[in-house]
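The complex is shown incomplete by one protein chain, all other protein chains being positioned as in the whole.
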Amino acid sequence: MAWDRNDMARRAAKEMEDGFYVNLGIGIPTLVANYIDDDIDVTLQSENGMLGMGPFPFEDEVDPDLINAGKQTITELRRTSYFSSADSFGMIRGGHIDLSILGAMEVAENGDLANWMIPGKMVKGMGGAMDLVAGVKRVVVVMDHTSKSGAPKLLHECSLPLTGKGVVDMVITNLGVFEIAEGGGMKLTELADDVSVDDVKSSTEANFEVAV
Amino acid sequence: MAWDRNDMARRAAKEMEDGFYVNLGIGIPTLVANYIDDDIDVTLQSENGMLGMGPFPFEDEVDPDLINAGKQTITELRRTSYFSSADSFGMIRGGHIDLSILGAMEVAENGDLANWMIPGKMVKGMGGAMDLVAGVKRVVVVMDHTSKSGAPKLLHECSLPLTGKGVVDMVITNLGVFEIAEGGGMKLTELADDVSVDDVKSSTEANFEVAV
Amino acid sequence: MKKIFNDAKSALEGVVFDGMTVMSGGFGLCGIPENLIAALRDTGVKDLTVISNNAGVDDFGLGLLLQTRQIKKMISSYVGENKEFERQYLSGELELEFNPQGTLAERCRAGGAGIPGFFTKTGVGTLIAEGKEHKEFDGETYIMETGLVADLSIVKAWKGDEQGNLIFRKTARNFNPMMASAGKVTIAEVEEIVPLGSLDPDNIHTPGIFVQRIIKGEHEKRIEQRTVRERENA
Partner (left out) sequence: MKKIFNDAKSALEGVVFDGMTVMSGGFGLCGIPENLIAALRDTGVKDLTVISNNAGVDDFGLGLLLQTRQIKKMISSYVGENKEFERQYLSGELELEFNPQGTLAERCRAGGAGIPGFFTKTGVGTLIAEGKEHKEFDGETYIMETGLVADLSIVKAWKGDEQGNLIFRKTARNFNPMMASAGKVTIAEVEEIVPLGSLDPDNIHTPGIFVQRIIKGEHEKRIEQRTVRERENA
C-alpha cells in the first residue's frame, strides 16, 4: 500500500535534525510540521519575513498582520522574530536555512526541479521557490509519484521550465524515497509499505539505482 | 581679514536647507552644527549608524554606546534612529543624504578631492570618506586655502591619491567660496572680508573664473 | 519641512504622472497601502509600471488599478489571486515580468542603497537567467540582477512620526522597508501617527530620511486565507 499524504509528511519530518532551520512549502510540505519529533528543536522559517512560525491561530487569535508565505493566518512563538523580505531572502540565499521541503511537478535524475510553470497555461509566478532551491543547504521534494493521468514525474530530463538546476537532494513520493547525489545520480533508498521495486520502476522514467 | 574656523563653519551652514539630511566630517565641519539656522529643520547623520545626532553630552549623560563617526560621545534627539553600518552606507551610497561637509588636503579645479593619504606617511585609512563623496548629493569642502607651509591646496590636478573623482561641488576656504560646476570649472563666488581677488589668485594654483 | 499630509489624495498631489513607475509594498493583502492605492486610482494616472510582489485581488489592493486599466506593466513574483489580472495578461493588454521573490526584494534593496547590479545564484539555469550576464565566483555560476528604483513608492506601516520614522508590525513588514528606500518620492500610510520621540530609536525599521510624506489611513486589512484551529474541549 502506497503512502498517503500524511505518511509522506511523516517521512519528510525525519529529515529534520536538532537545531535545524526549515522552510516548508505549500501543500503536503505544510503537513510536515505536524510530525516533527518532540525531542528535537526545529525553527520554521516563512519567507515573507518570519522565523519561528507557530500553528494556525484559534478563531479569536486571527491577526491579518500575521500570515505565512501561503497567505494563511498563523501564530508566533516565544522565539519568533520578524524581518523584511530582503533580510528573509538574505537568510535563504546565504545558505543559512538547513532544509527546504517543497512540492514539484517534475524532478530529473540529475536533480533538476520544475515546479512553477506549464507553458500555455496561466503562469502564476515562481514566488520564492527559485530562491529557496538555489540557496537552502538541502532540498527535499515531496510529491505524488505520478501525475493525475499516471504519467511519471521522475524523469531523465524535465520537460517543463526549470525552477532550479541540479538542486534536489531527496524525493519522497507515495511509493518511496530517492536520494540524488551531488552532480546527479538517483538512488531508491526506501519503499513504501507493500510497494515493490518493480512497482516503482513501472511508474518511473528516471534511471535509478536500487539500494533498499 | 581672512575668515577663521568659525567664519568658515558659519558660511558652510548657509548651504543647509529646510528638511536636509546632512553628514558632517571631522574638524571644522563639526563646528558647522553650531551655526544651523533656527528656522530650518536639519537632521545630522553619523555614518556609524545614526540619524538625528544631538550635541555633546553633559558629563552625567556620557554613554559609551553612543558615539559619532569621530568616536566622540554624543547625544540623541527625539527624532533619532539607529541602524547598522550597512544600512547607514545604503543611505549614503543611495543618494539619500543631501549634503556632506568635509575637510580636504587638496581639491582640483575639476572637482577631484584628495583627503585620505599621503604616500610615504602612515596611512590611517579612508574611513567613510570615499562612500560619502561618491554617494551624497552635494559635497562641500571646508579647508584652509593653503597648507601650513603656504602651498596652494586648490590645484589644477591633485598630487595626492584621490578620495573621489569630480565629486566636489563647493569649496569654502579662509579666503572665500568657490563653486565647481558638474564636469569641472571652478568659480570664485564670494570673498572673505578684506580679501581681494588678487590675494586669492596669489595663493591658488587652480584656474578659476571670478564671479564675486 | 512638513511631512504629514491630511489624506491619501493630498499626499499624492504633485508626484503622479502618466507612465511612472510605482513600487507598492505588501505581501498578498498583508501590509499593503490600501488607502494610497485607492487614491492613486482616483487620480486617473495611466500607463503605470507597478513593482509589487503580488497584484492584489479583484476588488482590493492593486486589483483596483487593474480594473481601471491604469497598469501597463507589473513586476512581481506571484500573481495568482486575481481573475482580472489573468484576463488582461492572457489578452496581451498587460505586460508582466516575473522576478523570483528574493531577487525582487534584493533589487529593491539594491536600488535604495545605490547598488546598480549584484550577483545571485537564484535562477541560474532557468528562463530567468536568459539574456543576463553570467559570472563565476569560486567555481560557481551566478547571474547579474539590477537594482530597481521607482518614481514613487507607496508603503504601509503600523506607526509613524512627523519625521517619517516608521515601524511595521509582524509579517506586514515584508517589502515595505526596501520599497520605502527605493522611491524617489516615498509616501507612507500608517495606522497611527505618534508623537515625536515615542518610537524607540533602536527599533525604527524605516528611518524618516526615506519618507517624504506620511498620512494616517483607515485599514480594512482583508485576510486572504483565514486558517484556524479549534480549541479542544476542556
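In this document, chain identifiers A, B and C correspond to the written order of the chains, with residue numbering beginning at 1 in each.
Here, a contact is a pair of C-beta atoms (placed from the backbone, for glycine too) under 8 Å apart; a residue touches a chain by one contact, two chains touch by 3 or more.
Note that this is a predicted model, so its numbers are computed, not measured.
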item: Of B:92, B:155 or B:186, the one touching the omitted chain in the full complex; value: B:92
item: Sole residue of A:79, A:156 or A:201 that reaches the chain not shown, by the stated touch rule; value: A:79
item: Of C:121, C:156 or C:213, the one touching the omitted chain in the full complex; value: C:121
item: Residue, one of B:31, B:162 or B:195, that touches the chain absent here; value: B:162
item: Footprint left on subunit B by the chain that the document does not show; value: 46-50, 55-59, 62-74, 76, 82-86, 88-90, 92-93, 112, 122-131, 134-135, 161-166
item: Subunit C, residues in touch with the chain not shown (by the definition above); value: 106, 110, 113-121, 135, 137-138, 140, 142, 146, 167-170, 173, 200-203
item: Residues in subunit A touching the chain absent from view; value: 18-19, 21, 41, 43, 45, 51-52, 76, 78-83, 89-97, 135
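Keep this in mind: only the chains that are shown with their structure count from here on.
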item: Centre distance in Å when subunit A and subunit C are each reduced to the mean of their C-alpha atoms; value: 28
item: Averaged-CA centre spacing for the pair subunit B and subunit A, given as whole angstrom; value: 54
item: Gap in Å, rounded to a whole number, between the CA centres of subunit C and subunit B; value: 36
item: Sites on subunit B at which at least two other chains make contact; value: none
item: Multi-partner residues of subunit C (each touching 2 or more other chains); value: 109
